[in-house]
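Omission of a single protein chain aside, the complex is shown with its protein chains in their original locations.
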Amino acid sequence: QDSFNWRMTNAYGPGSPFYVEGPGSPTDFCDKVAAMSGGRLQIQHFAAGELIPALEGFDAVRGGAVQMNAANAYFWAGRIPAAQYFTTVPFGMNFQGMNAWLYHGGGMELWDELYAPLGLKALPMGNTGVQMTGWFREPIESVADFQDLKMRIPGLAGKVYAELGVDVRLLPGGEIFPALERGVIDAAEFVGPYQDRRLGLQNAASYYYTTGWAEPSNTTELLIGLEAWNSLPADLQAIVTAAATACNLESHAWSEAVNGEAMTDLVENQGVIANVLPPEVVAELKSVTETVLADAAAADPDLQRVHDSYMGFMAEHKTWAALSEKVLFEL
Amino acid sequence: MPMMEILALCMIGAFFLLLLAGVPVAICLGVTGLAFGYAGFGGMLFTLMPSRIFGVVTNYTLLALPLFIFMGIMLEKSRIAEDLLEVIGLAMGGLRGGMALAIILVGVLMGAASGVVGATVVTVGLIALSPLLRRGYDTGVAAGIICASGTLGQIIPPSLVLILLADIMGESVGTLFAAALFPGLMLAGLFVAYILILGIVSPDSVPAIPAEERAEVSGRDLAVRLVKVVLPPIALIALVLGSIIGGVAAPTEAASMGAFGALVLAALAGRLNWPTLRETVRSAFVTSAMVFLILIFAQPFGLAFRGLGGERLVQDAFGAMPGGLNGQLLFLMILLFVLGFFLEWIEISYIALPLFLPVFLASGVDMAWIAILVGMNLQTSFLTPPFGWALFFLKGVAPPEVKTSQIYRGVLPFIAIQLFGLVLVFLFPGLALWLPEAIGW
């Protein structure tokens, strides 16, 4: 029987919980695959910076020098605008809805369709669950408070905030803390309670807004070179698929577990004030988001197709969720 | 030992041979990396090289490098720096080593304003080396004090090293910044003590400005000159630091305040004419490129080291690790120190730390303390010959008559001092842990 030695690069640095280490993480995925295949498929994992810089995995897999890369699809938005939708969409679906769309609502077919011409294939391999709005030095009471607010916020959400007068700042992860602590920026979005506490953001700002309207869930992308994938026998392909699915579930379960603990600790022991944005602010964000998404979709036919599929599925799923989970939460 | 690991060792050996033969550092790195990498794993992995190079030249945090260098060259060209050290030397009176003490202070201030390796060494080297030599300082001592003061910025926050360690070790950046403050200042203090002792033991290596020359300058005259020449550069550094503390700029972009400020300063002093500007622009370009050339050509070497499984050499060494927390820590320190002879700090951190992390996590010791020990150790590795970044950077801006051997010899005492500082933090963890505890970070 053939055996394979592959390489996987990662957009996140060594040691990052969830993104690199821990239950359902990419390194866990590599271990799982090795165990399930009896060592026939060995994947050597390289965190960001070990083999290539953080955001170069897409080209590396495309070029064939590595077979897999772990990241978030929205990092490739400059290459494939529609890739955004395979990570998260502002005011979009949570973990359940996103997976329902990907696995059974046509999401993965669209993903394959977009990536195949580039010699790529992708699988969902993790999810952070609901993220947070972010950290603010001053409370947000109305939309007017967004005017000239300096915020570290990447991606589509940044565009939405910008429309409401926010001054969007791009800063590398390591400079978020010093910049927020000194007031160079007034607000910052990072991940969720566990990861944010690890960065120490609670020592830089006290207002922690919820919920993650910008990232209601966040899918980890396992990117695979199509040529490498096709070279695998069917049983190894099945093992890779199953391990990715297992990580998708396990990483989310782990996130739910540690975020609960972290949130409680932040609020009860570290003086953090957790709050929901005022309803009229959320409404405004939502309406701007719709315009921003529609405009982006209109500019790119692929994006339009994915947008329509996602939104169509979400409308249906919302009807169901409103009668199931929403009711359940309010019991 | 597998073939690949033997090749990795050969690559390191060949690198040292070429380096000692006088082949430029960048070319040594590039040619050994490509040759041994190709021999080991063929061409495929090298298709990743453009990605690595792109990563270096678009690295946001490296913005501080050309910005600080611009400031340094501007200060040098407009002769502000030279006047500064002269006046400080005069003001220190008969105290031997006075100018060196001023350089330590500049190192601390620059270190508090920047976290990038090359930026501080190059800038301090640019402004301080020539004046020191002209005043009769021993070349080795001058080079040593500049390299050592310049690398202080690696431990004094903000610091790229600490940001990376925070990421790897799961500590918050703020905690590490707070933990590093006292150890960093302590090192500076140790340097000061060394210079003062040197002034007594070996007065000729750190001479004071001759008494007759000092006598020519009246106290009143000196006071005026102090205000006129000391104020502007201090104001520049204060501008950079102030813009960080005052919430005007994030650490990396704050460097622009220094560079822009230097332009404004030169303009105000009426020294900003076309030839000066052109000269400044060109030599800042060359000096930044000197640093980038080495960083860029380190990429084939780093890629080959990885591709040849060089990290397995470290893993093998790890297998020989002694038991007990102190033994393990000592082992890590020695390993980091040895790796510092031929690898750059990012590669070292990525290769060695993940191996040791589980051991330290299981032992339950404070990771912030470990991080500071690692940070101080890495900082020392900038100074260790033959492959010390700080040494190369200083060589790059030094006049040709300054020889590598003088620089190598000059840093030795400072390496010893840093190791002594490391031992102090090891014996008294409170040096690092007290501040974060006290301010609740």
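Each chain gets a letter, A and B, in the order it is written, and its residues are counted from 1.
Going forward, a residue touches a chain if its C-beta (ideal position, glycine included) is under 8 Å from a C-beta of that chain, and two chains touch if they have at least 3 such contacts.
In this section, contacts and distances are computed from a predicted model.
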{"item": "Omitted chain, identified by the protein name its UniProt record gives, among \"3-oxoacyl-[acyl-carrier-protein] synthase 2\", \"Chemotaxis protein CheC\", \"TRAP transporter small permease protein\" or \"4Fe-4S dicluster domain-containing protein\"", "value": "\"TRAP transporter small permease protein\""}
{"item": "Visible contact partners (per top-of-document touch definition) of the missing chain", "value": "A, B"}
{"item": "Listed residues A:39, A:78, A:233 or A:301, member touching the removed chain", "value": "A:78"}
{"item": "Touching residue (missing chain; options B:249, B:329, B:343 or B:370)", "value": "B:249"}
{"item": "Full-complex contact with the absent chain, from B:7, B:67, B:88 or B:298", "value": "B:67"}
{"item": "Residues of chain A (touch criterion as defined above) contacting the omitted chain", "value": "59, 62-63, 74-80, 118, 148, 150, 154-156, 158-159, 162, 167-170, 292, 296"}
{"item": "Sites on chain B contacted by the missing partner chain, in the whole complex", "value": "19-27, 30-31, 34, 46-47, 49-51, 53-54, 56-60, 62-63, 66-67, 70, 243, 248-249, 253-257, 259-260, 263, 277, 281-282, 284-290, 292-294, 296-297, 300, 386, 392-393, 395-396, 403-405, 408"}
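Rule of thumb we're sticking to: only the chains that are shown with their structure count from here on.
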{"item": "Chain B-touching residues of chain A, taken from the complex the two chains share", "value": "13-17, 46-47, 49-54, 56, 59-60, 63-66, 171-175, 177-179, 181-185, 197-200, 203-204"}
{"item": "Contact footprint of chain A on chain B as seen in their complex", "value": "44-45, 47-48, 51-52, 54-55, 59-61, 158, 160, 163-164, 166-170, 172-175, 177, 244-252, 303, 306, 346, 350, 353-354, 357, 440-441"}
